[in-house]
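Before I ask anything, let me first share the structure, which is written out below as structure tokens.
One chain of protein is taken out of this complex; the other chains stay put.
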Amino acid sequence: MAEIRFEKVCKFFDKARIIEDLDLTIQDGKFTVLVGASGCGKTTLLRMIAGIGPATSGHIYMDGKEITDVAPSKRDIAMVFQNYAIYPTMTVRENIEFGLKNKKVPKAEREALIKEYAEIVGLTEYLDRKPGTLSGGQRQRIALARAMVKKPAVFLMDEPLSNLDAKLRVQMRTELIELHNRLKTTFVYVTHDQVEAMSMADVIVLMNKGQIMQEASPEDIYNDPNNVFTAQFIGTPPMNIVDMPDGNKMGFRPEKVKMSDVPVQGCYCHKGEILTREMLGSETLYKIDCGEYTFMVKTDKPDFAMGEKVFIHVANEHLYFFDAEGQRIRKTDGENQYAQLLQNAGGMSNV
Amino acid sequence: MSDLTLQRQAKRKLNGKFIRNQVFSWALVLPAILFLCLFTFYPMGNLVHLSLYRGNITNPYKTFRGIENYLDILVRRPQFMTTLKNTALYVCMYVPICLSLSVIFAVWLQKARKINNFAQTCFFAPHLVATISSAFMWSWIFSPESSGIANGIIKVFGFNTHNWLGSSSTAMVCVMIMNTWASIGHHALIFLSALKSIPGEVYEAAELDSSSAVKTFFKITLPLLSPQIFLMLITMTTNSFKIFESVRQMTGGGPGISTKTVCMFIYDNAFETNNTLGLAGASSIVLTIILMLITLLDFKGLEKKVHYQ
Partner (left out) sequence: MYQLKRRFVNYLPNLFSDILKLICVVVFVFPFYWMIITSFKTYGEAIQVPPTLWPKNFTFIAYSNIYNMGINFWQYAQNSVIVTAGVIILQCLVMIPAAYSFAKRQFVGKGIAWAIVISALMIPGTCTYVPIYMVMAKAGLIPSLWPQIIPHGCNVFGIFMLRQAFKQVPDELLESARLDSATELQIVCRIMLPMAKAALITICLFSFIGTWNSYFWPLVMTNNDKYRPLTMYIERVQDADVGNKWNQVMAANVLLVGPVLVIYLFASQKIIQAFTYNGVK
């Protein structure tokens, strides 16, 4: 079992409090993605697992054993850095076997391991080249092979794809997912790209300013966000948020909006004018000016034109409600309260 | 106006302005070049000319001797070769020790901590002080009397006072100690700047690869520093070959001429003894050739080992 548990973990740099009293359990064998904007603390958390950026206070457990002050090399982990951090003066082979040599792995075993993993990442012909002569994608594979060859219980990855071009990024994404399926070890992956998070993760941990906003599967985090921040971070374009007269907030996803020429009863409906139209192929994005608000709508109907007057409406089951602090109000929190909110939503319709 | 006239007018305009610009650009550069010709190239040529004659400062070209001066210093009289040997010994002692210590200090003081900053500042101070001052300071420390602090220290361990600067076994070593003390801070600083350009993640990756501090130093840090080390090697070798002030002040070349260096030989022959200006000239030329050879050899011999990124 390589479950990782954070208990009341804090990280302060001089006066800056990056993380304060954080609790988190990362499940064994799953592909967990820590996602959030720059400075939210996700890389800090990752480095705490690795041991290269120790926590200021709190405890970290792996497999039930405390690893808070254990040296990085003694933890059963491997890490792939954002800038690969491969040793520039050594050949690819020497890079991969450096860790093995230090752990006094016998030569025959080393050779076998290098051969096996070089083949997996596709670097067999490059084993005796220096990293300076290789491309970014190849250097990334060196970092990957170097990590895999240690056969760790946990793989840590710090934005490994962000320095690659778009096409290579997509390719590597699927390769990493396949790798995870094959090895079935715990993966902890850090990224700021929510698309990457959604596509790769078994569990997403969304962070903001050192706090965990939500920890859930991609489906849950998309369909059932806990707060406004989560609702607006995940999903492109982000959820439309409207202030309600009683201080609460209401939101709906762009792809759940329907557009028509006539007003519709029994749901939230608003009149508006189309400001921009982006035809993306299978779907079209419209920006609609509804007086007080501008809404983004994503639909497969390309036939509306700019400047056209339309009515947008959202069915009740696709409405989300949040309180004044941005926390989600669910139907299960109180039927009457929820019915009242729906009524208020309907009351905000403007045709 | 006809086309031809217009063209001619345009050409004239171009020529006038063009020439003015050229002259101005050259005028900006001319002072520098003039100074160089007067005080670098001309003296060099003059020196070669001098080396072929026998004379002194007031009358440099008394007698023509051709290559006799060169034969004198290289073959016939032993003094020049002795000073050459002394200087070479010094260089072979000083360069490895100072270079290694500088690298070690730089790596030791890498991390950005208050104590490291403080230590760097203290180690760098001797470099700002005049060599002659340092020579006096260390002459006092190495004083042969019991009042010299060096003697004071060894007396604590039960040894007798030692004539540090006056005995041929320790004189050069003391000069070397003084020069190492004076320059370590500066060299370490240069290596420190180079170390800063190594991304911290490489060291973190090494830590995760169970690399000990020693292994990381030899397999990662040192290769990455090799360009600077290489350059420093050349600079230190050529500079230490020219050592003059510190030796002259601390030992005077003694005892006998066991610590006399090449530059001291040149100086004495130019100003102290009579009719030996030609010898000074010849030995200067030989020194220059040696320095050039050293630089060339270093480049050829070591360039393969340097890792460039």
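Remarks
Labels for the chains are A and B, by order of writing; each one numbers its residues from 1.
FYI, a residue touches a chain if its C-beta (ideal position, glycine included) is under 8 Å from a C-beta of that chain, and two chains touch if they have at least 3 such contacts.
Predicted model, so just to flag it, every value in this text is computed and none were measured.
Checked against the full complex, the one of B:44, B:71, B:173 or B:293 touching the unshown chain is B:44.
Although one chain is not drawn, the whole complex shows that of B:53, B:70, B:123 or B:164 it is B:123 that touches it. Contact with the omitted chain, checked across B:234, B:257 or B:291, is made by B:291. Counting over the whole complex, chain B has residues 21-22, 24-26, 28-29, 31-33, 35-37, 39-44, 46-47, 50, 57, 60, 108-109, 115-116, 118-126, 128-134, 136-138, 140-141, 143, 145-149, 152, 155, 181, 185-186, 189-190, 192-193, 238, 242, 244-245, 249, 263, 266-267, 270-271, 277, 280-281, 284-285, 287-288, 291-292 touching the chain that is not drawn. For chain A, the residues in touch with the chain missing from this view are 54, 56-57, 69.
Just so it is clear, only the chains that are shown with their structure count from here on.
The geometric centre of chain A is 57 Å away from that of chain B, both derived from CA atoms. Remark: chain B residues 199, 201-202, 204-212, 215, 219-220, 223-224, 307, 309 touch chain A in the complex. Chain A meets chain B in the complex at residues 50, 52, 71-73, 77-79, 81-83, 85-90, 98-99, 102-103, 132, 146.
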